[in-house]
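Structure first, commentary second.
Missing here is one protein chain; the remaining ones are kept as they sit in the complex.
Moving on, here comes subunit A:
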């Protein structure tokens, strides 16, 4: 049904634009309404700068225009793809994000790869009752440990004690492993729990019994039937968890002293660097909307019932 699918996709893309506009507006409103002069923050709490210079900076950034005018200017620039210029970093927001994005992407992608592998291992390796118990305990620990603490423990053991990984080295794959693992552990714990539950539920269903009765082996049953069932839940979850990976990057980037969007976001919020904060809000909105879309597309692929058009989305 290509026509229905195309219409469905168009509708979803229109929704995506709405989400981005909504995020841009909400972000702008929030930043306009909170008290405090960004110029004061920009210069530092104890800075000695005359009112004249402050007024000049305010005029330079258009901060003394009425809010509605600023909102319209802002939307106008957004349409042309211009995110504005950072107050603090004195460069365009697109290049700030562009410079930091690769570091965060590397981190989150490797973390996702670790998380999925660890989840798969935990699910597949532990299928007996006792091993499931042990693995569940490990999962629970991984999920409930604060990222910050996990990172510090990993550093203490693998960097300071064993010396396997560097902390003062930058840019190498070696330096990426521990931060990615820190981010991956809690996520792996959640995914494997959900995956195992899904597998158990699926293998208890009549079709599984039928398949086994027809002589299908356990491995083929898992690969062709039950895993597919269980994966449906996990896909939604992974989509959501990628979002938390980006959020978790703030702490991990600080502990491991890595560059990246997480730290830029934190600084931008503390320094009231409005253009950067807005740029990152938009990036987050677009990312989540795209992830949602990807999850839905994957769903339709995994579950053929959704493609008939009669099933609810």
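Definition applied: a residue touches a chain if its C-beta (ideal position, glycine included) is under 8 Å from a C-beta of that chain, and two chains touch if they have at least 3 such contacts; residues count from 1.
Everything below uses one rule, namely that contacts and distances are computed from a predicted model.
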Chain excluded from display, named as in UniProt, from "NADH-quinone oxidoreductase subunit K", "Glycine cleavage system H protein", "Cell division protein FtsW (Lipid II flippase)" or "Peptide ABC transporter substrate-binding protein": "Peptide ABC transporter substrate-binding protein"
Option touching the unshown chain, where A:11, A:62, A:76 or A:166 are the choices: A:166
Hidden-chain contact residue, picked from the options A:138, A:152, A:232 or A:294: A:152
Sole residue of A:177, A:286 or A:302 that reaches the chain not shown, by the stated touch rule: A:177
For subunit A, the residues touching the chain missing from this view: 34-38, 40-41, 43-50, 52-53, 56-57, 88-91, 114, 117-118, 120-121, 124-125, 127, 152, 155-156, 158-161, 163-171, 173-174, 177, 181, 200, 203-204, 208, 212, 217-219, 221-222, 226, 254-259, 263-264, 267, 270-273
